[in-house]
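One protein chain is absent from this view; the other protein chains keep their places.
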Amino acid sequence: MEYLVHIGILIGIYLILGVSLDLIAGHTGMLSLAHAAFYGIGAYAAAILALRMNVPFPVSVALCMTLGALLGIVLGALTARIRDDYFVVATLALQVVVLRVFKNCIWLTGGSSGLIGIPEPAVGGYVVSSDFGLLLLVGLACCLTVFVSGRIVGSPLGRVLIAIREDEIVACCAGKNVLVHKLTVLAVGGAFAAGAGALYAHYVGFIDPTSFTLMESIFVLSIVIIGGAGTRWGPVVGAAILVTLPEVLRFVGLPGSMAGEVRQILYGGLLVVFVMWRPQGLMGARMIQRGGVQE
Amino acid sequence: MCQSIANGLVSASWIALVALGFGLIYGPARFFHFAHGVVFTLAPYLSFLFAVRLGLPVPISFLMAVGLSTATGCMMEIGVYRPLRHRGASPLTLLVASLGLYVMGQNTISLIFGKGSKTLGLGIHEGINVLGVRITPVQLVIVLVSLTAMGFSVLLIKKAKFGKAIRAVANDRVLATVSGIDGDRVILWSFAIGSALAAVAGILVALDVDMAPTMGLNAVVMGVVAFIIGGTSRIRGIALGALLVGMVQHVGVLVIGSQWQDAVVFIMLFAFLLVRPEGFLGRKIRKATV
Partner (left out) sequence: MSFKRLEIRHLVKAFGGEIVLSDFSLSACGGETVGLIGPNGAGKTTLFNVITGFLSPEKGTVSFDGTKLVGLPPFRIANLGVCRTFQDVRLIRPLTTVENVLLASRDRTGERLVDVLFRWKRTTRRESKMREAAISLLESVGLLDTVDVAGGELSYGQQKLLSLVCCLASGAELILLDEPIAGIAPEMRGEILSIIRELPNKGKCVVVIEHNFDAISSICDRVIFMDAGEKKSEGTPDEIQTDPIVIETYLG
């Protein structure tokens, strides 16, 4: 039972990461490989705020999300004039630089050893010490994420994002300030990714740089694409499947030492398979994305 | 200081090899083939398998390793990229596919050979003193091979019919097809040559330092940076880009410290993308083809 709760929490965290990346990459067409960096910044910020400054959990989460939003805006501002595939490389650069900061600023982040002893989250004096309680907390966060994302997608703003993805020139001619919209979506996506990081930090109690690498970014991207980029429930389905699938392997008797690699080979392979044969993902129905995956 | 410059030159040389291969593929195929890093990593590991584990003669091991790695690169083109391209996939789609291929490749190598680093050392780590700078025979070979490869590529692109074909396909694939050039064949050849270069570079680097399953990622990323900074369109540019990356890595760290090595390179890339998105020697892109 405890194991299922653990899986549930992980699915929840990756759901938030997937939905937030989908806003940026799926709807707006900005393929970002830096999502793990945002995730990590949220985690480290939450850890530092809790360990060094005793900031209460709700305030800490708000601060982490704000930090994520700010970083998103910075990324957007820096890459404003950078087109499609170079944008991907720029996000790759950001990802690597942020990871370096995690590894090198030992005084702040504990370096490669990371930070330990992160306390359990406490909301208004009540400490969420049971895993089930944490599952509820993550569940609430998921609902919030899906709610906000759903609102954005179903609104005129969502329409503008799709326009930006499909043809920026048309969007400009329609009078849309493309840069502001890109910054907005990067801020929202970044905020939620950082929030997921904060939840993760408080859940596992210790963090180190290995959880926030480029591979992690690619994993979240796989969730988006396999689930269905630019769809409402795609990332949700993607998170559920990609998190549980490797766990199934454990029951088939795969030795633990191989689990990490096999999991990655699996999702790498699924990514290639889906890109080739079902680019719209599991939940996608029709032709989408000029700049992304095409039917 | 001179030692750092020498080290920087060595790095620049193998980065140039990787970037050259990457660029040869980007030319006609027009996308970022990140899985280039798999080929880079596979070659030394296969060499290890043949020479150390199976005890085959070293030259044969190297040849087989380069051959099989090159074949792997070609299979990626035939099995994944070509079908996607025929379906009209965008460069971003191909990039995503290459990311998936990279993840599969690195982890397969890691699964079979283990996560830790290995040495392909064949006992030639004794440095010799050249002009007051310590350099090993392997490092000399790296520089020489790199220069040779670049020279050869310049000739290939400029003179040979194949080079003209690459340029035609790079500029306009549809037009090239109409002119009777088989775009698929040109691209396959560029994958073959490009992968071979990466394989050779991988073996050389493994001989110089160690090898680990993650070495390919670092290599291809440095290669991409060199390629972009160099302007993505000419071999001279790639050489300059690789030189810059190599120098920043080794000379820059004198000021900053080696743990910031790749971060500095990336910040440099960022700066370049901001100021000159077309790189050193690239042509200025016409704003908005409307």
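In this document, chain identifiers A and B correspond to the written order of the chains, with residue numbering beginning at 1 in each.
Just so we're on the same page, a contact is a pair of C-beta atoms (placed from the backbone, for glycine too) under 8 Å apart; a residue touches a chain by one contact, two chains touch by 3 or more.
From a predicted model like this one, the values you see are computed outputs, not experimental measurements.
Contact with the chain that does not appear here is found for just one residue of A:M53, A:I116, A:V170 or A:L245, A:V170.
Here one chain is not drawn; of A:L135, A:V188 or A:V236, the residue touching it is A:V188. Of the residues in subunit A, those that touch the hidden partner chain are 148, 151-152, 155-157, 159-160, 162-163, 166-167, 169-178, 181, 184, 188, 286-290.
Note that in this section only the chains that are shown with their structure count from here on.
Distance between chain centres (mean CA atoms), subunit A to subunit B: 30 Å. On subunit B, the positions that touch subunit A within their shared complex are 31-32, 80, 83-84, 87-93, 95-97, 99-104, 106-108, 110-111, 115, 217, 221, 224-225, 228, 259-260, 262-263, 266-267, 269-270, 273-274, 277, 288, 290. Interface residues of subunit A, counted against subunit B in their complex, comprise 31, 33, 78-79, 81-86, 88-90, 92-94, 96-97, 100-101, 103-104, 169, 214-215, 218, 221-222, 225, 258, 260-262, 264-265, 267-272, 275-276, 279, 290-294.
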